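Here is the structure we will look at, set down as C-alpha cells.
Of the protein chains in this complex, all but one are displayed in their positions.
Chains here go by letter, A, B and C, matching the order in which they are written, and residues are numbered from 1 within each.
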Amino acid sequence: MLSFASDYTEGAHPQVLRRLVETNMEQLPGYCTDHYCISAMEKIRAACQCPEADVYLLTGGTQTNAIVIDTMLDSCEGVVCAATGHVNIHEAGAIEHSGHKVLPLPEHQGKLDAEELRGWLADFYQDENHEHMVFPGMVYLSHPTEYGTLYTREELAQISSVCADYRIPLYIDGARLGYGLASRETDLTLPDIAGLCDAFYIGGTKVGALCGEAVVFPRMNAPARFMTKIKQRGALLAKGRLLGVQFDALFTDNLYLEISKNAIEMAELMKKGLRERNYPFHLESPTNQQFVVLENRQMERLKEMVDFSFWEKAGPGHTVVRFAASWATTREQVEALMKALDQTSTQFGETCQG
Amino acid sequence: MLSFASDYTEGAHPQVLRRLVETNMEQLPGYCTDHYCISAMEKIRAACQCPEADVYLLTGGTQTNAIVIDTMLDSCEGVVCAATGHVNIHEAGAIEHSGHKVLPLPEHQGKLDAEELRGWLADFYQDENHEHMVFPGMVYLSHPTEYGTLYTREELAQISSVCADYRIPLYIDGARLGYGLASRETDLTLPDIAGLCDAFYIGGTKVGALCGEAVVFPRMNAPARFMTKIKQRGALLAKGRLLGVQFDALFTDNLYLEISKNAIEMAELMKKGLRERNYPFHLESPTNQQFVVLENRQMERLKEMVDFSFWEKAGPGHTVVRFAASWATTREQVEALMKALDQTSTQFGETCQG
Amino acid sequence: MLSFASDYTEGAHPQVLRRLVETNMEQLPGYCTDHYCISAMEKIRAACQCPEADVYLLTGGTQTNAIVIDTMLDSCEGVVCAATGHVNIHEAGAIEHSGHKVLPLPEHQGKLDAEELRGWLADFYQDENHEHMVFPGMVYLSHPTEYGTLYTREELAQISSVCADYRIPLYIDGARLGYGLASRETDLTLPDIAGLCDAFYIGGTKVGALCGEAVVFPRMNAPARFMTKIKQRGALLAKGRLLGVQFDALFTDNLYLEISKNAIEMAELMKKGLRERNYPFHLESPTNQQFVVLENRQMERLKEMVDFSFWEKAGPGHTVVRFAASWATTREQVEALMKALDQTSTQFGETCQG
Partner (left out) sequence: MLSFASDYTEGAHPQVLRRLVETNMEQLPGYCTDHYCISAMEKIRAACQCPEADVYLLTGGTQTNAIVIDTMLDSCEGVVCAATGHVNIHEAGAIEHSGHKVLPLPEHQGKLDAEELRGWLADFYQDENHEHMVFPGMVYLSHPTEYGTLYTREELAQISSVCADYRIPLYIDGARLGYGLASRETDLTLPDIAGLCDAFYIGGTKVGALCGEAVVFPRMNAPARFMTKIKQRGALLAKGRLLGVQFDALFTDNLYLEISKNAIEMAELMKKGLRERNYPFHLESPTNQQFVVLENRQMERLKEMVDFSFWEKAGPGHTVVRFAASWATTREQVEALMKALDQTSTQFGETCQG
C-alpha cells in the first residue's frame, strides 16, 4: 500500500546500502574505532566547519536524546523544551527515566520563543523557593520541530543568547535535520547550528540510513568518558562500522543534503496539490511533513488506500493528519496520493473542505 | 519575630515531647520494630477503621511521596496530579529522580476535577501513539491541597471511582491532613479517606511532631518488601522509636485532631480580622493556610515585623502572601498580626486594599 | 591484518546482507511491527518449540542484559552471577546504572555451580539481617560463558531447579548462543534452554548479523508493557525491519546453526594446531573462543602480524590471550595464524612454551 506514514518506512538510501555491501567482509575493530567511523566523524566535522568537534555515533533518536541530556545535566537539573517537544511527549518518559524533569514552556507551532524563555528563567531565579525546585539545566529544541517548522538564524541566535546569559547549554534534536537544511525557506546552515548550540545530532534514521544518529559537540565539549557512558546506557554497538559506513556515505559528495532535497521537492508538490484541492493546512510547514485537516469520513476511506499518520482531533468531524515525504518519495507516489484524495473526496459526492 | 511563615516553625507539641522524654532511656530495638512503633501503628489502624492496614513510619513528606510513588508505579508509569501538586513543583524533582514522569492536569484552586481526569485518561488510551508515551499509573492528590482547599466526600468518591475504572491506585498526600480533618467545612473523615484511596499518609511534621509521616496502605497492599525498599532509599531510621513514640502520642486521646482544631480556630480568627479589614483573599481556604493579596509596599513594611510566605505575584503592585496557623498558634499572635497589618497599612496614610 | 580479535570483526553473513538488500525499498511500518519482524519471531518460536513465547528484537548485548534484568527485577533485588559474568565486569556498570546490584558468586571456568548457588541462597535467607541486604531476584548465566565453556543439560537443569525452589527467574545471556549450540561437546538444544529458563537471548551480533539480539520469554512471560519499556530505555529501533529481516534470514533454513558450525570447525582446527605446537591452554573451551598462554616476547611480535585479544596476565613473563573464530573464519586464516605463531616463536631461537 502507498505510504506517507513517516520518513522511516524504507530501508537505506541505495548508495548507503551499497557501501555496507562493499565493506561487509573487511575485518574491522569494534565500538566505533574502525576507519569508517573515523572517516565519518572527520567528514561531519568538515561539514560543520568545526575541526575540533567531538562526534559520536548512536543508534536512534530517543536513545540519543536521553544520553546527551542525562550526561550534560547535573542531577538536580531538568531540560526546558516546548510543550510539544519529542522528549516531553513521545519518548515514553526516557528523560525522566534518567532522573531528570522535562520543563515544558508554551509552544508556537512547535517552537520555543526566546523572550518567553528569558522571562521564564528570570522568574525561576526570582522565586524564593527555587532551591526546592528543579533547576533549568539545558534548553532542548528540535529543528525541524515535531510540526515540521523551522527556526530562523535570528531566532536560534536569540535562544542561544538567552542560554549563554544563563550559562545553560543549548541542545538541538536534529532527527530530521537534513530536511530542515534542505528547505527552501531556511537561512540556517549546518555551521550556523554548530556555532549556536552546545550539542546537536544529525539524524540518520529518517534521512537515508537504516539506523544511526551523529551527535556533535562542537567545541570538544563532550561529557567526560562519554564512550563509557554510552556503553553503560546500552548504546554502544559492537559493530560500530554499521554506523560509520553509513555516515561516511551520507557525508560523501554531499549525499545527506542532496537526498534531503528530494523530500522537500516532493513535499512542495504535495502542498501544491493539497492547496489546489483546498484542503486546509493545520499549519505552514516548510519541510517534509505536511499537516492537513481531513473530514473524518474521507479520512476513513483514505485509510484503505494510503498509510498516513493520525495527528490530533480538529474539532467536530475533522482530524489533523500528517503526510510525510522522504528521500525515497517519488513523483508517482505523490500523484497517487492526490488521486486517492480525489477518489475518497468525491466517492459519495461529499466535499471534504471544512 | 512573630511568624506565620509556616506550620513547621515550632518543635513538637508538648505532649509529644513529653513522651519522648519519658521513654528516652528505655532500651528498644531499631528500625521501627519497637513496641511504641507497633502501638502507634495499631492506633492508626483503629483511627482509620482499617484493622488490616499496613502502616509505615517515615521522616518527611517529600521522602514519603517519592518512596510511595516509586514503589507503587511500574517503571513506564507516571503519576497524574494537579499542576500545582507538591510533587510537580516543590520537591526538587524527587519523583523524576526516581524515574517517573509527573503528568500534570489543570488545577481548580489546587484540586483535580474527576471528569477532567476521566476525559484525560480516555484520551490517553485512544491516542494511537500511547505505547510511546508515559502510562498513567497513579493519581496523586493532596488534602488539604497546597492552597488549603479540601475535597468533599463526593468529589473524592468520584475521583476514586475514575481510578477504579482505570485500575490505577489513588494516593493522597496528607502532609496537613489533621487540618483538613479538623476543618469546619469538611465532610471527609479519616475512615472515609482510608476507604476511598489505595495509599495515603498522615502528616506529622506539620501537625505536632518534630518529624514523621505515617503511610497507610488500607488493605494490606503495601509494596512487597517495603521495609527493605525504605532502607534502600535511605529512609529507614535506626532509632525508629523517634517516630513511634511521637505517633503513639498523637494518636492517643485523639490528640492529632484536637491540636489540629486550634489551627482551624486561629485561622478563622485570622480570616475574620482580614475580612474586617477588607483584604482581598486569593481564594477561599477552609483550613489553616490563608492566602491574601497585599499591596507590595505594605508587604515590604510588614516583612520587618512578621514572617510570612511569598506565594505568587498578583498583578501590578500586588502579591499573594500566605499566613499559616498551626497547633501552636495563639490568639495573642493573631491579634499581633492584625495590629502589624494595621500599622503597616496606615503608617504612611496609604490603603492596602487592591 | 589477519584478525582473530573477536567474532564481531566482519559485517553480516552474506545471506543476511542479501535479504537486507532485497527488501530495502519495501515500505514497512516501524518499531518491529513489520511482517519481517513478525516472521522472525514466529521462526524463533518454532526453533525453540515454544509456540507461545514472547519474542522481542533488540540491538546489542549490554542493552539486552540491562533491559531484561531491570524489567524482571523488583527494585530491591539484584542479579546473581558468576564473578566473571559479563554483567559483573564488562558492561560499564549498566546493571547498577539501572539500580540493581550484581551479586557475584565464585566462578568455575566461567560457570556457576548449582550447589554453591543453593547454599548461598540458603545462607542469605538465614542471615538475620537479610532485610537490610539486596535480595537475590534472578540468576544470570552466559552460555557459552565468557571463557567459551558450556553448561551440560544436567548442570543447567540443576541450576533451573534451584531457581524454581527459590522462585527466582533464570536468565541466560546467549551473546554467542549459536556457537554453544553448534559445539560438538554439548547436549543442550535450543528447546532445552527455552524449557529450563525464564528468559534468554539469541545473539545475532556475534553470529552473522550486523546487529541484533532476540530476547525470548518462553511462556508468554514478558514484563508488562515491555515495548514501552524498551522505548523508554532508548532501545526501540524506528526501522525495526533492520532486526526483523536479519533474524528472519538467520532462522530460515537453519542458517543460524549452520554458520555457527563453521566457527566450531575453525576453532577445532586452531586447537589442533596449537596443541601440536605445545601451547598451553588456559582452559578447555569447546566453542569458538580459544584461550592460550603466550610468552610475552612472542606475544609482542605476534601483535605485529595478527590481531587477537589480551585476556589476563598469567604469571611472570606470560599472558593469556584469546583467539576467536566466527562464521566468517576460513581455513586459510587459521593456517596463516599458525604460520605467524611459528615465525614469532622461532624468530630469535626462543621457545614459547611456558
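Definition applied: a residue touches a chain if its C-beta (ideal position, glycine included) is under 8 Å from a C-beta of that chain, and two chains touch if they have at least 3 such contacts.
Just so you know, these numbers come straight off a predicted model, no measurement behind them.
Touching the missing chain, out of C:96, C:113 or C:192, is residue C:96.
Checked against the full complex, the candidates B:37, B:141 or B:210 give a single residue touching the omitted chain, namely B:210. Considering the full assembly, B:62 is the residue among B:62, B:75, B:186 or B:262 that touches the omitted chain.
Looking at C:38, C:133 or C:227, the residue that reaches the missing chain in the full complex is C:133.
The set of chain A residues touching the chain not shown comprises 70-71, 74-76, 131-133, 135, 224-225, 227-229, 231-232. Taking the complete complex into account, residues 75-76, 78, 89-93, 96-102, 128-129, 131-134, 310 of chain C touch the chain not shown.
Residue-level contact of chain B with the missing chain is found at 1-3, 5-6, 8-12, 14, 17, 20-21, 23-30, 59-64, 66-67, 91-94, 97, 205-206, 210-211, 228-229, 231-239, 241-242, 307, 328.
What we mean here is this: only the chains that are shown with their structure count from here on.
Here A is the chain whose Cα centre lies closest to the centre of all protein Cα atoms. Relative to chain A, the chain whose mean Cα position lies farthest away is B. By number of C-beta pairs in contact, the leading pair of chains is A-C.
Note: centroid distance chain B to chain C, computed from Cα atoms, is 51 Å. Taking the mean of the C-alpha atoms as each chain's centre, chain A and chain B sit 42 Å apart.
Between the CA-based centres of chain A and chain C the separation comes to 34 Å, rounded to the whole angstrom. Listed for chain C are residues 228-229, 231-232, each touching two or more other chains.
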